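Omission of a single protein chain aside, the complex is shown with its protein chains in their original locations.
Going by the order they are written in, the chains are A and B; count residues from 1 in each one.
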Amino acid sequence: MTVAPDVAALVLTDVCVRFAGLKALDNVSFTVEPGSLHAVIGPNGAGKSTAFNVLCGIYTATSGSVRYGDHELTAMRPHKIARLGVARAFQNIALSKGQTVAENLMLGRHALTRAGFVSSGLRLRPATREGRRHGERVREIAAFVGLGDKFAQPAGLLSYGDQKRVEVARALACEPRLLLLDEPVAGMNSDEKVRMAGLITEVRRELGISILLVEHDMGLVMGISDRVTVLDFGKRIADGTPSEVQNDPEVVKAYLGTGEDEADA
Amino acid sequence: MTDFLSYLVNGISLGGIYALIALGFVVVFKATEVVNFAHGSLLVLGGYVIARLHTDVPFVVAVLAGCAVAAVGALVIERLYSWRLRDSNLNALAILTIGVDILLITELTRRFGPDILSTGDPWGNKIVDLGFAEIAQARLVGIGVTAVLLAAFFVAFKYSSWGIAMRAGAEDGEAAALMGIRRGRVTMTAWAVAGALAAVAAVFLCAFPTPGLDASVRLTALRAFPAAILGGLDSTAGAVVGGLAIGIAEAMTSGYSVKLAGGNLNDVVPYLVMLLVLLVRPSGLLGTKELTRV
Partner (left out) sequence: MSDTATRSPAQARAAPGRSPRRVRPATLARVALVIVLAVLPLYIDTSLLTIGLFTMAAVVAAIGLTVLVGTAGQLSLAHAFFLAVGGYGYAFLAGESGVAGASTAQGLGLDPLLAAILAVIAAGFAGLLFSPIASRLRGIYLGVASLSLVFIGEFCYENVRSVTGGFNGRAATPFSLFGWEFTDANTLIVAGVPFGRFEKLWELFLVVAVLSYVFAANVLRGRMGRAMRTVRDSEVAAAVMGVDVRRTKAGAFVLSSMYAGLGGVMVALAFGRLTPNYFSLALSIGFLAAIVVGGLGSIGGAAIGAFFVTAGPLLITRYSSSLPFISDSGSGGYDGGKAAALLYGLAVVLVVLFEPGGLAALGKRLAGRRPARALTPAPSTGASP
């Protein structure tokens, strides 16, 4: 497996997020090495989604730093972060349901393309050529995730599992260097989970990019991750390889009594 | 100085009326997230009923009837909305109210024709000298009635089961539903209250020294929109603060006849103030900032 050349490390250092006195993240630090598959796990309310929202620029960290390569992400607006090659698939599907799969994926190309109101409106050569070229690439991506036959359908009419895959495909359409997957298998049946796990490992093998995964499903996380960070009540309680984390007494304590089954729900 | 005080008192009375209208707007928004563009027309509807009835029945009865009709009008919109549009986006809901607004104001305009009606209020064109300021008697009564209604509203909002249910619903609709709160009744009450308040406001908005009631009063009533936005669409206290701010600003501009390019600015001052505030605070003075959840 080769790491793509321009993939940088993502380094969180002492990140804190407070909402009206509540500490959603409390001095959280971890590093996603270039080309690795890194998972963040933890019980409900542990701060996993908050961490993602900080990474994407939706929330502003109260203190601490998030660095991606040479860039400090904490002060950047979301679309600027996206332009660095950070793409996210949402947990609660955030597709445009009335638009086709093709249009949703083409949105992923937004930062990679230039056509504005005037060049699109007048159908200038650069705009049409760009549209054709990126349309072809997006078709490849759809085929890659197994949505080739659903390309022209409105996203809102697809099955839940397919919509989740459109989410991932849309993120892939950004040609990311760092892919953020927010609970990609939540709510899926076991068949769909197996397909998604296969897709994630394939993305990594084919593209050599970093993947940061938030997930409740322990089986998935432990099976495919290189490294795991465990959050509980906004604090990092463990960080290591899957086997190290599984045997960590803190982690066992955090999950004791709740167990995987409930964390799964 | 006496000028200033007189303008201030007039501004407060006007602001109180705006506050009543804005409050209805905010209550509806809190309960159902609908921005009711038909609110101005509902006000005119209430006023129209009062104006038509007051010659045959006592003024108070006419006002109660006006409140009832405006409340029913509001309820019709509420029922339409809960019937089909529970999960629609905010724009669709606002557009529904715009459709109702077109219907109402077109029919009311036809009924008014060229006439300007009186709501038959008992205060006539008397002026009261407060020593430090002169004010129309109707305006003075307006301040009193507004104060009483606002106080009653806030007591009800704080302590009645309706108020508690409504605030709970606005915080977290799903949790409130799980706790057994019946949203239907809560939102119906909110709309009805808004309609009734608008009808009361119509009386004072059309009393002396303004010429009276016709369909164009809807546009005057629309100045309560800046009041509501200024305070924050989801803040009941903001509606009062915004209403007073707009009322006083308007009275001052009018009193000192602040002009721009030869035109009196008082008609547009509410909107200028709103734009300035929104530039600085996009959620209004007391409105809650929206926290994005993903």
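Throughout what follows, a residue touches a chain if its C-beta (ideal position, glycine included) is under 8 Å from a C-beta of that chain, and two chains touch if they have at least 3 such contacts.
Just so we're clear, the structure is a prediction, and the values are computed from it rather than from any experiment.
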{"item": "Candidate in contact with the missing chain, chosen from A:Gly156, A:Gly223 or A:Pro249", "value": "A:Gly156"}
{"item": "Hidden partner chain, touching residue among A:Leu73, A:Ala115, A:Leu212 or A:Val228", "value": "A:Ala115"}
{"item": "Which residue of B:Leu8, B:Ala156, B:Ala237 or B:Leu272 touches the chain not shown here", "value": "B:Leu272"}
{"item": "Contact partner of the left-out chain, one of A:Val15, A:Ala102, A:Leu199 or A:Ala238", "value": "A:Ala102"}
{"item": "Which residue of A:Gly135, A:Gly223 or A:Pro249 touches the chain not shown here", "value": "A:Gly135"}
{"item": "Where the missing chain touches subunit A, by residue", "value": "56-58, 77-79, 81-83, 87-88, 90, 94-100, 102-103, 106-111, 113-117, 119-123, 127-128, 130-136, 138-139, 151-154, 156-157, 170, 174"}
{"item": "Residues of subunit B (touch criterion as defined above) contacting the omitted chain", "value": "35, 37, 80, 83-85, 88-92, 94-96, 98-103, 106-107, 109-110, 113, 219, 222, 225-226, 228-229, 233, 260-263, 265, 267-268, 271-272, 274-275, 278-279, 282-284, 290, 292, 294"}
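Here is the rule we use: only the chains that are shown with their structure count from here on.
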{"item": "Mean-CA-position distance for subunit B and subunit A (Å)", "value": "47"}
